[in-house]
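Please read through the structure below; I'll follow up with questions.
Complex shown without one protein chain; remaining protein chains in place.
Labels A and B are assigned to the chains in the order they are written; within every chain, residues are numbered from 1.
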Amino acid sequence: MRFLNNMTLGQYVPVESLVHHLDPRCKIVGVLFCLVGVFMVKGPLGFLMWGLLFLLLVSASRVPARLVLSTVRPVWILVAFTAVIHLFFTRGEPLFSWGIVEITREGAVMAARMGLRLVLLVMYAGLLTLTTSPTELADGLESLFSPFRRFGFPAHELAMMMTIALRFIPTLLNETERIMKAQIARGAELERGGPLRRLRAFIPVLVPLFVIVFQRADDLATAMEARNYTGGEGRSRMHPLKWSVRDTTALLFSVIFSFAAVFLDGRALLP
Amino acid sequence: MSIDVKGLVHVYHPGTPLETKALDGVSFKAEKGSWVAVVGHTGSGKSTLAQHLNGLLLPTEGSVSVDGIEVRQGEGSLRKVRQKVGLVFQYPEQQLFEETVFKEVSFGPRNWGIPADTLKDRVEEALGLVGIGSDLYEANPFRLSGGQKRRVAIASVLSSGPDYLVLDEPTAGLDSPGRRQLLDLLSNLKALGRGIIHITHDMELALGLADMILVLDEGRSSLWGRPDIILGELIERDVRGLVIPDMVRFAGRLRDLGFEVPLTWEPPVLAEAIYRSQGR
Partner (left out) sequence: MTENCLVRFSGVSYTYPEAAAPAIADIDLKIASGEWIAVLGCNGSGKSTLAKHLNALLIPTQGDCFVNEFNTRGEDGKRSARRAVSMVFQNPENQIIAAVVEEDVAFGPENLGLPPEEIRARVSWALDVSGLGKMARKPVYALSGGQKQRLAVAGAIAQKPPCLVMDEATTMLDPRGRQDLMEVLSTLHSGGMTLVSITHRLEEILRCDRCIVLSGGRISWNGTPRELFLLGEELAMWGLEVPGMVKVWRELVQKGLLEAKIPPLMGEMVEALCR
């Protein structure tokens, strides 16, 4: 029986490093540029550049490499699936065929390209959450979205919701596991039968989970009120966001690097 | 008839960065009709041990067998074992989900395929044992008081007719009348021949109620024996991973100072002994 035991994967690793100390806004925008860049490269040079930059960032972040690699674990099935689909279902010049199965050169290229893209995508995003605490992330997003507040956009509320959601994911996964086990101990069979039967079998897990979530939400609201929380107005910060030269440099670097990677990659692919 | 645990080792997430050894060579035996207390801190491996007794977790090394049936994958072993060993998790009232008390308690027996004609008897027997009257059979379990909810949750495990009952911190969060009531229920079940395996961090409770005590510390069994033996050990030496009850520490200090204090767990007996020793 496999339970939900990946709870600590992709979570913030509090160590001191250059990457940790960057302004969250710089990291968020920088990663966005990188993600677009990763999606726009097609050839080996492009992927090589993104791969090398990633290695550089990981070593600068001082996050253990195995934790960075483990961010891919929850999505590796998706990666493999995407790659396989492209491998078998892309038409073109046949490389190899066996019965009705045919692998084409274009298929192999597409599979490698999509696989690499997804892996890099997840790892870059993972590096952001590994080096930025949920509170910083929320503060960063709140600040980035604050210009839209005048149009009624609830920047603070969304950021607060995100903080709380991130905080409670591990707790709720634990909770779910405990309830599943308790019902299995009472003879429930959660992993047998067709989809409908399975769905029905999950009612004994879902109902208690909802009850717990509502109870938690209620308690949490009381606790926040008791700690003088009255919304975003008038709040200060222990670590106010401070944009420094370092952040400008890092952001400029990521923008230039993205353009350079896409440009050089495109040129290398020209006949 | 007993649950036999031999050299039990359990490793979580083997081969990953999160690899941890939660149990490391634990052995003990829980007889039917006896009360075994498993005492230790949070993180001592108590809850991991509990989940091995009915096959929710399987040993990495070593073995667990229930009435001679080895707990392992295949040949229906797990289903048999889960029916023999009822597991009551911490805060069991959190697993309630049905619309009525009666339906909640029939969930287990129905899963085990117990025929409809005996189902009703089973459910009524279980609810009777925990002291829930027929007036509450149709009540919504979510509307009951905290203590009642807990007893309904325990009945929902008892209704499957287990020979052994493993309870993880069953008195947590109850006030003392609720606690007393629950402990009486467990004594009663023991008298009816069920085996009780009581997981707790409360040494005072264990000394007063158990036939055998297992002390766990960081996944290892640091003590295993009858309460009087354990009490002697606690007075004589520091046992790692335990907060020694005040009364035991007190008795130990007095012995060091030359008072003739017997190994006892009864406050009046201890007071009497101090009185006599002081009078001399």
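In this text, a residue touches a chain if its C-beta (ideal position, glycine included) is under 8 Å from a C-beta of that chain, and two chains touch if they have at least 3 such contacts.
Owing to the predicted nature of the structure, the values given are computational and were not obtained by experimental measurement.
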Review point. Considering the complete complex, which visible chains touch the unshown chain?
Key: A, B
Study note, to complete from the structure: Contacting the left-out chain: of A:I77, A:V101, A:L196 or A:M238, that is A:M238
Study note, to complete from the structure: Full-complex touch with the removed chain, picking from B:V5, B:L23, B:V71 or B:L270, is B:L270
Exercise for review: Determine and list the subunit B residues touching the chain excluded from the picture.
Suggested key: 41-43, 145-147, 172-180, 201-204, 243, 245-247, 249-250, 253-254, 257, 259, 265, 267-268, 270-272, 274-275, 278
**Study point:** Residues of subunit A in contact with the chain not shown
**Key:** 7-8, 11-12, 14, 133-135, 163-164, 166-167, 170-171, 215-216, 219-220, 222-230, 234-240
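Convention: only the chains that are shown with their structure count from here on.
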Point to revise | subunit A to subunit B touching residues, read off their complex | key: 1, 5, 8, 64, 66-67, 70, 178-179, 181-189, 203-204, 207-208, 211-212
Check your understanding: So in the complex, which bits of subunit B are touching subunit A?
Key -> 12-13, 16-18, 51, 54, 56, 79, 82-83, 86-87, 89, 92, 94-97, 107-108, 110-112, 142, 156-157, 160
